[in-house]
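Complex shown without one protein chain; remaining protein chains in place.
Chain nomenclature is as follows: A, B and C, assigned in order of appearance, with residue numbering initiated at 1 for each chain independently.
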Amino acid sequence: YLHVALLFWQQVILCHCTLDDLRVDGRSCEDYRYVEVETDVVSNTSGSARVKLGHTDILVGIKAEIGRPKLDRPNKGCLEFFVDCSANATPEFEGRGGEELGTEIANALYRVYDNERSVDLKSLCITPMEHCWILYTDVLLLQCDGNLFDAISLAIKAALLTPSKIPKVQMMEDEEGTTEIELSDDPFDCVRLNTENVPCIVTLCKIGQRHVVDATLQEKACSVASLLVSVTSKGTITCVRKIGGGSLDPESIYEMIETGKRVGKALHAPLQDILNKEESLGKSREKVGFIG
Amino acid sequence: MAGIELLSDQGYRVDGRKPNELRKIQARMGVFSQADGSAYIEQGNTKALAVVYGPHEIRGSRSKSQHDRAIINCQYSMATFSTGERKRRPHGDRKSSEMTLHLKQTFEAAILTQLYPRSQIDIYVQILQADGGNYSACVNAATLAVVDAGIPLRDYVCACSAGFVEDTPLVDLSHLEESAGGTQLSLAVLPKAEHLALIEMDSRLHQDHLESMMDAATQACKDLYAVLDRVVRDHLQEVTTSIGE
Amino acid sequence: MTMTSLQETDVLSSVQPITVHVITIGRLASEACAVNMSPWKVCVPGERLCSTEVCKAGSGTYIRHSFIFASLAGYVVKKNEGEELPVISVARETEAQLLPDVNAIVTCKVTSINSRFAKVHILYVGSTPLKNKFRGTIRKEDVRATEKDKVEIYKCFRPGDIVLAKVISLGDVQSNYLLTTAENELGVVVAHSEAGVQMVPISWCEMQCPRTHAKEFRKVARVQPEYLMP
């Protein structure tokens, strides 16, 4: 998609620098760029978050709506993903230009999040086979500067972690035996998701002989293939996927899985800290958003 | 009217505003670094982002190219989570195509397109949260973004909506006031010269009332102009001092 | 991979006798025997053929870490062409898909013309027919070698003409293959008159209908004998 043209000597320099654990922007191979996270940016969603990673800018909004459970798991709720690669990021995404990338990312997100291991889907069920909560997770890409997956996963985790406004529901049965759903009126009386196992995605880019995390667009242009590893806070790996056009030798895959696990596990704690801090501030928190 | 009293006996609106009062406006220019120009605006709870790319070579078929001026290319889209009920598609539906066309017409009137023959200027706006007055928020955000991109304009374009309740014109309608039904007027003006860039009104209104409604909307646009002008000047101040350091 | 591996049965370690499987063995084993009769070595993509010190890489092969690998499934052919090293290549009876390449002579059919260029469909590359159509463009300035500015497309090509042309560039994103006819041997080889009869060339720029004797303008090619179909 986003095409970055690099001259040959630039590629050589980039590859050589990485060999010495020093990247063009001064980071080491396992360093992330500066990350900014803010939750609750769009007030009419159940949960929302904005993540800035370098120049990559992601906005995630989650809306909970009542729907029908999927056939193959009648007693669970589900997550639906939609990725809007908006023309904001680049004019190439205008019209239907961003659709291909959008479905590609959405498909990967399904694999990572829409299962029992990551999110407690059973708690989203209202009545088996009939009603459940569907969490519509909509990702809006505002700016791309590489490493979309990691930024999106951070934003999704943050959005899920915020006190989601999923109201408590009660099933009312009237005399004719038909059931009706009644939503709780109290805005504070809501279900909170168990988000202990929600994983984070770490994308590792193979450049020359080494691999780096959080690759910029320039670095991505030099890399043949990358490996997407999703890791929970306990260090369990929930998803591995090779992306990009090239191939990897088995040894480097093993190394990349190892790095991915280590980096991914370490990623959770600071994120959790920030979110806890934000929550403790409550209403008094000064909202930054896009202003300032 | 659907049950709600839009204007109280004391002359206040549902959210406590006076009939000719705007909602709180907050705006910022230069939110993104990769685009040529960008801006963000909040009008009450309506939040809009605008980015501008260009002027650049014409993308796609060259047949669109105009030998004596630049073409303006717009896209209006709404984030799927922006509305109360989730939207299925961010753009491409009939309503947003119409909005795209309106934006294009508005900015063709304001940008000095003849300075950039055979080129293209892209304006993309995105509604992050919709609470009435989407069109005006988009126009105002886009104006700031175009200014940020350094593209010459005849004048700012300021847009505002107006309604008419109980013989009183209301300006800058919220979603609640919009959905009550009743006459609605969208107006985009170049405030210095008081030129109209776009005017759109649906449903019925007595001719006698039109002028008062127009006056109220024009005045609101001028008020908006003052706010936008402040934002631009502050931004320039900020930029120049940071260069000076 | 040598021929001996063909003798391996299809059975993969520890397999239960399933009926489908037994059939498989029988079928493949008999084929394997037949295969072994041939003296020709067959290779599959990715097979290492030899070192670059022994041979030069020909078509259907690629070089990696100074070894020659096969990139096609086919017969391994070694040819000595009087040079120091023999050329090793992988051959298939059905020619590997040819694509129009720069400097290739192609046969094409004119589909539409306007004052600036003629649009064509490329039908043959050399003497190999293409399975799918590829579109090409002959620009006004590439029609003739001399007096380029006086060329009028209408006096050179008409839709339906069969033209011999040479590929000068693969073109860019917007354009198709760019072709030229600016050589004596290139240009219109077959054209039909308004009466629907195949015309005969009478000069470099004219053709005549044998029935009506009407003359029409064309950029006529002097067809080389090797391009004439028997």
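Going forward, a contact is a pair of C-beta atoms (placed from the backbone, for glycine too) under 8 Å apart; a residue touches a chain by one contact, two chains touch by 3 or more.
Everything below uses one rule, namely that contacts and distances are computed from a predicted model.
K.L.:
Looking only at the UniProt record of the hidden chain, which name from "Mediator of RNA polymerase II transcription subunit 17", "Mitochondrial 54S ribosomal protein YmL20", "Exosome complex component MTR3" or "Ribonuclease P protein subunit p30" is the right one?
P.N.:
UniProt protein name of the non-displayed chain: "Exosome complex component MTR3".
K.L.:
Name every displayed chain that the left-out chain is in contact with.
P.N.:
Among the chains that are shown, those touched by the missing chain are A, C.
K.L.:
Can you tell me which of C:Arg135, C:Lys155 or C:Lys215 touches the chain that was removed from the display?
P.N.:
Checking each option in C:Arg135, C:Lys155 or C:Lys215, the one touching the absent chain turns out to be C:Arg135.
K.L.:
Can you say which of A:Asp21, A:Glu65 or A:Glu116 touches the chain missing from this structure?
P.N.:
A:Glu116
K.L.:
Among A:Gly26, A:Gly245 or A:Gly282, which residue is in touch with the absent chain?
P.N.:
For the chain that is not drawn, the touching residue is A:Gly245.
K.L.:
Which one touches the absent chain: C:Leu72, C:Leu123 or C:Val190?
P.N.:
Selected residue, touching the omitted chain: C:Leu72.
K.L.:
Which is it among A:Ser28, A:Ser43 or A:Asn107 that touches the chain not included here?
P.N.:
Checking each option in A:Ser28, A:Ser43 or A:Asn107, the one touching the absent chain turns out to be A:Asn107.
K.L.:
Going by the touch rule given at the top, which residues of chain A touch the chain that is not shown?
P.N.:
3, 71-72, 74, 103-104, 106-107, 110-112, 115-117, 129, 225, 227, 235-250, 253-254, 257-258, 261
K.L.:
So which bits of chain C touch the chain we can't see?
P.N.:
For chain C, the residues touching the absent chain are 1, 5-6, 8, 10-16, 18, 20-21, 24, 28, 31-32, 34-35, 38-40, 42, 44-48, 60, 62, 64, 69, 71-75, 77, 91-94, 96-97, 99, 131-135, 170-173, 177.
Just so we're on the same page, only the chains that are shown with their structure count from here on.
K.L.:
Looking at which chains touch, is this a line, ring, star, complete or other?
P.N.:
Basically it's none of the tidy shapes, so other.
K.L.:
Taking all protein C-alpha atoms shown, work out their mean, then name the chain whose own C-alpha mean is nearest to it.
P.N.:
If we average C-alpha coordinates per chain, A lands closest to the whole-structure average.
K.L.:
How many Å are there between the centre of chain B and the centre of chain C, using C-alpha atoms for each centre?
P.N.:
Chain centroid spacing, chain B to chain C, equals 58 Å.
K.L.:
CA centre of chain A versus CA centre of chain C: separation in Å?
P.N.:
48
K.L.:
Hey, how far is the Cα centre of chain A from the one of chain B, in Å?
P.N.:
Each chain's C-alpha centroid was found; their separation is 32 Å.
K.L.:
Give the list of chain A residues in touch with chain B in this complex.
P.N.:
42-45, 48, 55, 57, 59, 61-63, 65, 82, 84, 86-91, 94-96, 136, 138, 140, 142-145, 289-292
K.L.:
Inside the complex, what are the residues of chain B that reach chain A?
P.N.:
Per the touch definition, chain B meets chain A at residues 26-28, 31-35, 40, 42, 45, 47, 49, 51, 53, 59, 73, 75, 77, 79-84, 86, 90, 92, 122, 124, 126, 128-129.
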